[in-house]
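With one protein chain withheld, the remaining protein chains of the complex are depicted in position.
Order of writing sets the chain letters: A and B. Residues in each chain are counted from 1.
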Amino acid sequence: MGKIMLEVKDLKTKYVTRFHEDVYAVDGVSLTIEEGKSLGIAGESGCGKSTLALSLMGYYFAPLHYMSGDIIVDGTNISGMKPDDVRHKILGNEIAYIPQAAMNALNPTQKIIRFIEDVIHAHDPKASKKDIYDLAKQRFEVLGLPPEVLQKHAVELSGGMKQRTVIAISTILSPKVLIADEPSSALDVTSQKMVIKMMRELMEKGFIHSMIFITHELPLLYNVTDDIMVMYAGQIVERGTAREMVFDPIHPYSKGLMGSIIVPEAGTRDQKLTAIPGTPPNLKHPPAGCRFADRCKYATAECKGATVAMKDFDNGRSYRCRYSVDHLREVYADE
Amino acid sequence: MLNTIKQVFRSPRFLIGFIIFALMLLTVIFYPLFVKADPLAMVGNGNFFKPGTYVNVSETVTANRYTLNVDVSGAAKLDRQLNESDRSKMADWLIRFGGVDEAEIDTSDSVALVELWKNNYSPDADQPGLISTDKKSFERLDKRIDEILSSSGIIIATEEEDGTLTESETIDETSYVNINDLATTQTFVLGTDNFGRDVLTELVAATTTSLRIGLIAGLIATAIGLILGLIAGYLGGLVDDIITFITNLFTVIPSFVILILISYSVGQSARGVGLVAMIIGFTSWTWTTRSVRSQVISLRNRDHVNLSKLSGHSMFRIIFTDILPYIASYVVMALILQISSGILAEAQLSMLGLGPATTKTATLGLMMNWAMQYSAHLNGSWWAYFPVILTIALISFSLNLMNTGLDQVFNPQLRD
Partner (left out) sequence: MKGFRKYYGQKILWYIFTLIIAVILNFILPRLMPGDPTSAIVSKAVTGMTDATAVQKVLEEYTAKFGLDQPMIVQFWEFLKNAIRGDFGVSFSQYPREVSDIIASSVWWTVALQLPAIVVGWILGNLLGALAAYLRGVFDKVLLPVFLFISNVPAFGMATVLLTVFAVNLKWFPTSGGYGFDLIPNASWEFYSSVLEHYCLPFLSIVLITIGGQAIGMRSMSIYELNADYVKYSRFLGIKDGKIVGYVFRNAMLPQITGLAMSIGTMMGGALVAEIIFSYPGLGSTLLSAVTGQDYPLISACTLMITIMVLLANLFVEIIYGIIDPRIKAAQQD
């Protein structure tokens, strides 16, 4: 087992709306990532995965609020640190972030190189402009980006180029953990491929030590990440390796999610595409029992009664369901 | 619809603006129902009478008299009758010639000052450095103080047939009349203006006229802007290019200048309230055109418009059913802004002497213009211009508040 880069224990955060209502978007998430590994987080829109991405960084501003839990980055617990310390010591340096809408992530009126200077100066005020330029140029070249981009403004770049520039900027300080929130969803297929290729290269070349990749597009995860976690209504419902999760999902929600995708591999071709009926619960008032019970076709009255904890099985897999693994596998086989 | 209106009224800015505006509107509507006097009647014979209640002097003499045991001979009377310059004059004399120490004198205590004066002043004292007129003026002051101190009252005399005056009665210091007993009192809440007209009544009439000017100008400007914006935005192509070009041109060429040129050139005699309003309307459409055009362009390729086009609906039908309802809120907001800028434009034109050339109606701008021409701002007649400024500012303030309130509801992005 490799060195643990990121460990999250029972993290809870909430949104406070304009009308002072609490929305429990991340409700007790635990996870670990080892060095050199990548973890995918999948789920429908509104399941809390983007909020999880923001929460993992340990720096909160309205409307997002921290409630409880620990975030340990390479042995340092950052949830006890002062917010300003987190921001200036950890963010950008240890944990890096790639936002969902990279289109607007760059200041439209600033040259890319000036922004890179600001990023590096925020962590190393003494860095000389020349060193920064050399580093940026070299990094851009390795990642297949033309160095001329450095002298341009964000408005002069195409969408795909902007996204790749954002990725290069986020990882310029070789962070321990990279959190990527739907980095390719808004792009065309060609740009998407380039972004994915770039993410792989970041890992291979050691520019990042571990990665969390958040998306609603499951096929992407299967291609990019080592492990996959499925999130539903602010909680993790299942975790396993990418392969296991696609070919042997246990939780009924994971099963439903996998049923709605096509994996171009033998053995999956005969599966019918299915959608999960219903909508996720309102997180202002999360249901008491299993949160998926209302949409689950295997649910009984008991499911809605008591909360379910994560259960381990096999080699390090876990899931959140009242039924046993064998029972679920049997039920699936009967269909 | 009802829901939208509810939402609009929940915006505090809109609500405050609405309340201010509604109060002004109600005043303008109801005031003339109670005060039937001609707003431009020249009541006062003279310039700028200050605010207050005016009572007929001869009537006070004949009215029922009451004796009140209120001290009028003492401090209150001295305070009232000896003004700042009298007191400093007295203090000056006392220090220079009366041998009184400066520290002893307190000009704010009139009783003590007068006592000092009576003890020390003598017209025959040696007054080096004073010319005789100065000496005389001190003598007059002394006499006046004596008059104030004595409480002999005022004697009313009647003229006999042979021309002799006979004392008929004396009015004591302690005589009072009840203001309710007087039949002819006149209250000017805001005084009178340079022509002796009641400012409050005039102001209400002027506000009515100015609101009407704003409304006419706003409606014209909005109508032109709406039509041009719709045509440019919906048709696009060459028509759009031409309209946009002209609009840009008139955005840069100051409308103020065009307003001046036209207003001057139509001639003094033709420039009535309606015409001024129309000129303002015809010179301020650019802003509305721009915003309507950009709204229509963003709507033009929406699905519901495309669907309508595919269904073969006519251009008018598409504009009326698929575009206008979506930009209605913007048009209303534009109208609100146009009304307030129309009122301001009239005021500024009038200040230049290019407002409605009329003596039959008052407008806020004309009131301001008259007040300035008669130097109300230099002679301290604040009531002649300050209420006018406040009214213009409040109309504009309330309309703009309503506008930002609407903006917050219809542009959630700006919500803060």
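Simple rule for what comes next: a residue touches a chain if its C-beta (ideal position, glycine included) is under 8 Å from a C-beta of that chain, and two chains touch if they have at least 3 such contacts.
All values derive from a computational prediction rather than experimental measurement.
Taking every chain of the complex into account, the omitted one touches A, B. Contact with the undisplayed chain is limited, among A:Y97, A:F140, A:F292 or A:Y319, to A:Y97.
Checked against the full complex, the one of A:E156, A:E217 or A:D248 touching the unshown chain is A:E156. Summary of contacts with the chain left out: across B:S85, B:T184 or B:S269, the touching residue is B:S269.
In the full complex, chain B makes contact with the omitted chain through residues 249, 251-258, 260-262, 264-270, 340-341, 344, 347-348, 351-354, 368, 372, 377-378, 380, 382, 385-386, 389, 392-393, 396-397, 400-401, 404, 413-414, 416.
Touching residues on chain A toward the chain that is not drawn are 57, 59, 61, 87-93, 96-97, 99, 101, 103-111, 118-119, 122-123, 153, 155-156, 166, 169-170.
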